[in-house]
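Okay, here's the structure, questions in a sec.
Missing here: one protein chain of the complex. Every other protein chain is in place.
For clarity, chains are labelled A and B in written order, and residue numbers in each chain start from 1.
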Amino acid sequence: MRDWIQRILFWLSLIGIIVSIFMIFFYAPIDRNLGIVQKIFYFHLPVAITPYLAFFVVFICSIFFLWKRERRWDVIALASAEIGLVIDTALLVTGTIWDKPTWGVWWVWEPRLTTSLIMWLLYAGYLLLRRSVGEEARRARFAAVYGIVAFISVPISFMSIRWWRTLHPLVFKPTGIELEPPMVFTVFVCLIAFFLFYLCLLRQRIGLEFLREGIEDLKDRFGGG
Amino acid sequence: MNYLRRILTIVGKDIAAEIRTKEMMNSMIVFVLLTLVIFNFAFGERLEGAAEASAGILWVAFLFAAVLGLNRVFVHEKDEGCLDGLMLCPVDRSVIYFGKALASLIFISVVELIALPIFAIFFIRTSFLVNLWLLILVLILSNVGIAAVGTLLSAISINTKARDLMLPILFFPVIVPILIAAVKSTGLIISSPSLPGDVFVWLRMLAIYDIIFMLVGFLTFEYVLEE
Partner (left out) sequence: MPECAPSLISVCGLSKTFGRRRVLEDIDFEVKKGEFLAIFGPNGAGKTTLIKILATLILSSSGTVCLDGIELKKDPLTARERIGLISHESLLYGDLTAHENLRFYGRMFGVSNLEERISHLLEKVELEHRKFDLVRTFSRGMQQRLSIARALLHEPSILLLDEPHSGLDPHATEILDGILEDLRKDDHTFIMATHNLEKGLNHATSVLILSQGRIVFGGRKDALDISDFRKTYDSYVGGHV
């Protein structure tokens, strides 16, 4: 077993997140305009980016699965889709919490948040599809095709939603927050920490899936129900 | 040339079968009408003269009817193993995809063209005939995207345990850009006799969507069919 990689990933992401929290509160200065609230940005940004990363991994693995027909690509795609969906859920929740003080309502149909919601629906559909196909090889093929279709539709949805809601200004305009160098550095560390955390979860989930399959194999062999 | 001829052979077969049974078209048309009537009860007078809201209703009705039809695209191919029969033919798998997609495009478009005047009578108070050709262009561009995505996903959903339930779940989140662009452009077209430039932004959007998803369907359809 290559368990030590998993351990290293676990400790690296744990240390990374502790360091990030420390840097957010003790290293990065308080934003002059927004005040202490701006601190949420350091976690919000990685949380907002990771689903895209996770679903991009689903997309790439789907292509590789259809091309190579090797089962591991399907397992990685499944793992990444589940993690992406969980983090996307966190994003939607923090997004609504952020909306309340900013806009005075829980939900605005702002392009990025709306796209995250559409993405949530797409990948919830992806996981439902997987549950609805009993036969393993077929499940992998269908999921791969949908993994490709879904990911390609995301940028088009984003563009159309942005044109649809041009009335609402973006929350974080490129110039919205003046990031001082310590802030940029903190964001960078947070991104790295979150990326490691994602990898750690991904590996864990992949390992779990192989274990589950191992059990299925044993069941088949010994005829257990 | 042969490629195109074989596609049209499949379309011809589907149309012949549909003309005989009419099961898909009849239910789609009745369904569109029902949806329009139900929306009228749900919103009442608030719709009078609200072009964009009524455009939204029109497209919700069209999309639901499309899903109803798309669910049936592969049903007859599944009885008696006809899909195997198609796959035995010496044609590329994409011929089957384009044949089925073109047939659904035709069915959906016919239903919409029948429903459109009725929608106009129900909801439109101003004349929208001025830009009718543009409205038809919107319909066609949207339907191409709907058929391209819908045919691919229908081939998937027919082979799942949930069957009819699966298609809307897979289909609607992917079709969001079409819905937005179609509603916006239809709203603009029926609300003013002059031609607002924004319409063309949305038309371009629809065209890009169509091209991308026809390509995706062309490339991935064989993986849906082949074990």
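We take it that contacts are C-beta pairs under 8 Å (C-beta built on N, C-alpha and C of every residue); 3 or more make two chains touch, one makes a residue touch a chain.
What you see is a predicted model, and the numbers here were worked out from it, not measured in a lab.
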*Quick one: jot down which shown chains the absent chain touches.*
A, B
*Residue, one of B:4, B:42, B:82 or B:165, that touches the chain absent here*: B:82
*Against the chain that's been left off, what residues of subunit B make contact? List them.*
2, 5-6, 9-10, 12-13, 16-17, 20-21, 76, 79-82, 84-92, 226-227
_Absent chain, residues of subunit A that touch it_ = 69, 71, 135-140, 213, 216-217, 220
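Going forward, only the chains that are shown with their structure count from here on.
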_Geometric centre distance via CA averages, subunit B-subunit A, whole Å_ = 32
*Residues on subunit A engaged by subunit B in the complex (per definition of touch)*: 66, 118, 121-122, 124-125, 128-129, 132-134, 137-138, 141-142, 144-146, 148-150, 152-153, 156-157, 159-161, 163-164
*Note which residues of subunit B are touching subunit A in the complex, please.*
149, 152-153, 156, 159-162, 166, 169-170, 172-174, 176-177, 180-181, 184, 201-202, 205, 208-209, 212-213, 216, 220, 223-224, 227
